[in-house]
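Everything on this sheet refers to the single structure shown next.
Here the complex is missing one protein chain, while the rest keep their positions.
Let's turn to chain A:
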Amino acid sequence: MRDFYGTALPGGLMLGTAQYPSPAILADAFRRSGASVATVSLRRESGQDRAGQDFWRLISDLGVRVLPNTAGCHTVKEAVTTAHMAREVFDTPWIKLEVIGDADTLQPDVFGLVEAARILTADGFQVFPYTTEDLVVADRLLDAGCEVLMPWGAPIGSGLGLNNIFGLRALRAHFPDVPLVIDAGLGLPSQAAHAMELGFDAVLLNTAVAAAGDPAAMAEAFALAIRAGQLAAHADPMEPRDMAAPSTPLLGKAFLG
């Protein structure tokens, strides 16, 4: 099993913490998901209610590792500054690096991403870059010091699943030793199972669980699907073929007609 900067994540699920109907439902979803990582963010602390402090207590009680993000950052400077602030607050070198390049698709600015990854890696961060399935960009990110890659399945929050199976399969084949995480775009557990069947090491999702009618049940459904996909990937799947091949032996078939 490939590890993530020296940390094994056997459950294969990183779960976001946004958009849940209530803190109690968030906690229930995490329990049933078996997720070992929670993605979190940093935002301005509001005046009197101190929502950030309450949220931190909730996350601490989950007993999972946190992966802070730089969501919403559109420049290298913003992302690097946010990463430094996150490292201090969450006391972790892990950073889910997002440098957004397009407001409609939330597609990563891969040029800024590589630059920010290089800066942060040199400063001791362990970078989880939100990227595309582009092989050349992947190479540049590895050159910049990333030891994990997180290609999107589809645009964030879209629920469209794996939009470029060919590209994702090629990425897996080109980098057999690099931990790969499908980050963003998943909507259904079957899509997570597919990602794992393709040989990916984990999936990162949020909206598919949080926006479901029953988030906790959906969290468990994703956990089961990921487990199924992991088992299938390790079971050496058969090669598809264009022509039919009878599975029932023909030898000994009666002459009845």
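Convention: contacts are C-beta pairs under 8 Å (C-beta built on N, C-alpha and C of every residue); 3 or more make two chains touch, one makes a residue touch a chain; residues count from 1.
Note that in this section contacts and distances are computed from a predicted model.
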Quiz item: Which name from "Sulfur carrier protein", "NADH dehydrogenase subunit M", "ABC transporter ATP-binding protein" or "Heme exporter protein B" does UniProt give the chain that's left off?
Solution: "Sulfur carrier protein"
Quiz prompt | Identified contact with the non-displayed chain, of A:121, A:191 or A:207 | solution = A:207
Self-check item: Residue among A:4, A:90, A:152 or A:200 that touches the chain left out of view
Solution: A:90
Quiz item: Which positions on chain A touch the chain that was left off?
Solution: 16-20, 39-45, 50-53, 55-56, 59, 68-69, 71, 77, 81, 84-86, 88-90, 156-157, 184, 205-207
